[in-house]
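Note that this complex is displayed minus one protein chain, with the remaining chains in position.
The first chain written gets the first letter, and so on, giving A and B; residue counts start at 1 in each chain.
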Amino acid sequence: MKLYEVFIRAKSGLNHRHVGSLHAADAQMALQNARDVYTRREEGVSIWVVEAAAISASNPEQSEEWFDPAMDKVYRYPTFYPLDKEVDNM
Amino acid sequence: MNKAIEHYLLRLADTALTQSQRIAEWCGHGPFLEEDIALTNVALDLLGHAKLLYEQAAEVSEQDVSADDLAFLRDVDAFKNPILTELPRGDFAFTTLKQYFVDQFNVLLYQALMDSQYQPLSDIATKALKEVRYHLTRSRDWCLRLSLSTDEAKQKMQAALDDLYFYTPELFETDDQLNQLMAESIIPDMSALHNQWQQQVDELLNKCQLKTPTSGWLATGGLRGEHSEHLGYMLADMQFLQRAYPGCEW
Partner (left out) sequence: MYSQGLQDAKGGPEPEGLLKAFQKRIDNEEKIEPRDWMPEAYRKTLIRQMSQHAHSEIVGQLPEGNWITRAPTLKRKMILLAKVQDEAGHGLYIYSATETLGITRDEMTRQLLSGEAKYSSIFNYPTPSWADMGAIGWLVDGAAIMNQVPLCRASYGPYARSMIRICKEESFHQRQGYDIMTVLARGTAAQKKMAQDALNRTWWPALMMFGPSDKDSKHSAQSMQWKIKRFTNDDLRQKFVDATVPQAEHLGLTIPDKDLKWNEDRGHYDFGEIDWQEFMEVIKGNGPCNKQRLRARQKAHDEGEWVRKAAEVYQQKQQDAA
């Protein structure tokens, strides 16, 4: 059987979130298994399953070059722009 | 009137309990972990139905009894389930097909019972229907999966069908009390239900490319308390503590 990753929407309005994985022969079985394994305590209102093999992931060895450059772009945040007291609830 | 209702509530409760008891035997022994967990969910749902039905039966009973008394202190000849549900769990094909027969029955029955003139039954049916619909999806899928895969699985499904098929008409058996309830629209017409059930089952068995057997022992009697040898063992096991230590709190 194949490995599937399981994503669950806890309640409407929220994103699906990764909760774990399980084994199943096909997607339909994976959905049913996910329902039975991961929503026994009202944890979800919607389920996605994805074959683990179908996921492409970024490489942790490149994480410095990928993610560190965002660190010094402070001008992307509102706090970078001081405002006079009179208008600071902008 | 109350007598007939109590009789029917016990018919349904005993059916749910015995079916649950057999499915629960898989807990810790399933063919793989995910299915172990899924089967236990089915057992738990059915046990929940049994509890609601016994509680209602205790409510209408003239005797001072609890739901647990009804489950744990009646003997074989007082149990009213069809023989089908007391049969030993067998292999996974047997369990799957038996569960499918029961699920298909439950879905049609509870759908119809939602319109019951007896409100408590209609309430229980409304709650149970959601659960048995899910059970049916699962057991149908498994019937297809097993029948249309390997030769070994197909043979096991065919063997299960040969063993089980003639136990199914008993699900629809009636007696005077049930006929009275049907006349008062408290329960649906059982022969109409049987026709609907047969149509659904024929369709699935056809898809599964399984052949219905042409002869076998036609089960009967559960409603009258006439059972197979298996129920005695099941009750001996299930009721052991209540029998060995009467009158205790647990």
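Rule of thumb we're sticking to: a contact is a pair of C-beta atoms (placed from the backbone, for glycine too) under 8 Å apart; a residue touches a chain by one contact, two chains touch by 3 or more.
Fair warning: this is a prediction, and the values are worked out from it, not measured in the lab.
> Could you tell me which of A:S12, A:N59 or A:T79 touches the chain that is not displayed?
A:N59
> Just name the one of B:H7, B:R140 or B:K156 that touches the chain not displayed here.
Hidden-chain contact among the options goes to B:K156.
> Touching the left-out chain: which of B:L9, B:A57, B:A71 or B:L84?
With B:L9, B:A57, B:A71 or B:L84 as choices, the missing chain is touched by B:A71.
> Touching the hidden chain in the complete assembly: which of B:D14, B:E35 or B:E170 does that?
Of the listed residues, the one touching the omitted chain is B:E35.
> List the subunit B residues touching the unshown chain?
Residues of subunit B in contact with the hidden chain: 21, 24-25, 27-37, 40-41, 43-44, 47-48, 50-51, 54, 67-68, 71-72, 91-92, 144-146, 148-150, 152-153, 156, 234, 237-238, 240-242, 245, 248-250.
> Kindly note down the residues of subunit A that lie in touch with the hidden chain.
These residues touch the chain not displayed: 1, 3, 19-26, 29, 37, 40-41, 57, 59-61.
Keep this in mind: only the chains that are shown with their structure count from here on.
> Express in whole angstrom the distance between the two chain centres, defined as the mean CA positions of subunit A and subunit B.
42
> Could you list, by residue number, the parts of subunit A that touch subunit B in their complex?
1, 22-25, 28-29, 32-33, 35-37, 40
> Note which residues of subunit B are touching subunit A in the complex, please.
32-35, 37-38, 41, 134, 137-138, 141, 145
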